[in-house]
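A single protein chain has been omitted; all remaining protein chains appear in their positions.
Entry: subunit A
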Amino acid sequence: MKGILYAQLKLLIRNPATFLIMTGICILFAFFIGSSSGTYQSYIPIYSEMEEKETEQVLSHLQQYGAQNYELVEKEVLEKEVREGSAEAGLFLFDDHYEIVIASKTGTFTLLEQNIQKAYGHYLQEKQLKQADNVNGAQLIKQLNEPMFTVETKTFFGEDSFIYDSKLQAIFGFAVFFVIYTIAFNVIHILVAKQEGIWDRIILSPSRKWEMYVGILCYAFFLGYIQVVIVFSFFRYALGVNFYDGFGNALLVLIPYVLAIVSLSVLIAGISKTTQTFNAIIPIVSVSFAMIGGSYWPIEIVTSKFMLALSKIDPVTYVMDALKAVTIYGEPISGALFPISILVLMSVVMMGVGINLMERRS
């Protein structure tokens, strides 16, 4: 095993470009896409038939939830902007209900629907309380806004609501996406060694076969893990990105994911007869997994049942869930045990099948 690690490290020192470029590209993508999404707030034109004071009440509730930029406009302007695509959605406010106008169903619609539901609910609740008891209404509203204690439920599996942090979405998404390449292009050393006859030489040595597998896979694991740690640390310490006090837990959550990707690469190596096949499969798998698993965009905005079903067999889905749980949703590690367990299970199954396939072929 020492020999394998020695050779792999020497090869890395001799040609560190691939690792550095992959890490650099990951940071650049996360930086630019995260920053641009961070400052971008989708524009929502609002036309209101409510009283000015009441409109302001609803608007103030909406603005509390952030993420979208609201502006009061005339009815014709709203309709024109939605029709022409300059706004993804528009909102009509009435005394007893609201209406959303959209040209197509996008993530903006989902987010707007969630926010207006909460804002309008809040507004109606206040209104009813005022009407029910004119004397104590104001006090009741005050108590409602400042309760003695609050019971808050946060979820990262929920279908009803989600919290979106564009910076973390980009950092997590690109880190877990690019690390697939780094790991796969190190696991491929098994296939290269087999093709070039080095593996046979090792078999004939006193080293055991499991030592060879462990050597190469440990190396792939550590290199992949170091890459994600570098990316996360860069954003946390160099750019001061808020990890919601979950930075340490986020690094822990990455361990089962990196392991799952090592196993996935072993499985693909087991299926591939040659390095050429392996090199052809990896980009297809990594891009599809990233898309399906919510690496590029939050999985919460995906509405297709088929895509959601597919995401259940994708390790990216579970690592994104777990990362969001321990950061955005402020969960402890135990709160992310479900996705972590799935990742561990995936690692065991894929590793077992992959090594079996490779051994059968040889």
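What we mean here is this: a residue touches a chain if its C-beta (ideal position, glycine included) is under 8 Å from a C-beta of that chain, and two chains touch if they have at least 3 such contacts; residues count from 1.
Heads up, the rule we're going with is that contacts and distances are computed from a predicted model.
Among the names given as "YeeE/YedE family protein", "Nitrite reductase large subunit NirB", "LLM class flavin-dependent oxidoreductase" or "ABC-2 type transport system ATP-binding protein", UniProt records the absent chain under the name "ABC-2 type transport system ATP-binding protein". Only one residue in the set A:Leu20, A:Ala132, A:Ile203 or A:Ile313 touches the chain that does not appear here, and it is A:Ile203.
Contact with the undisplayed chain is limited, among A:Gly3, A:Pro283, A:Gly330 or A:Gly352, to A:Gly3. Remark: the residues of subunit A touching the chain excluded from display are 2-4, 6-7, 10-11, 14-15, 196-198, 200-207.
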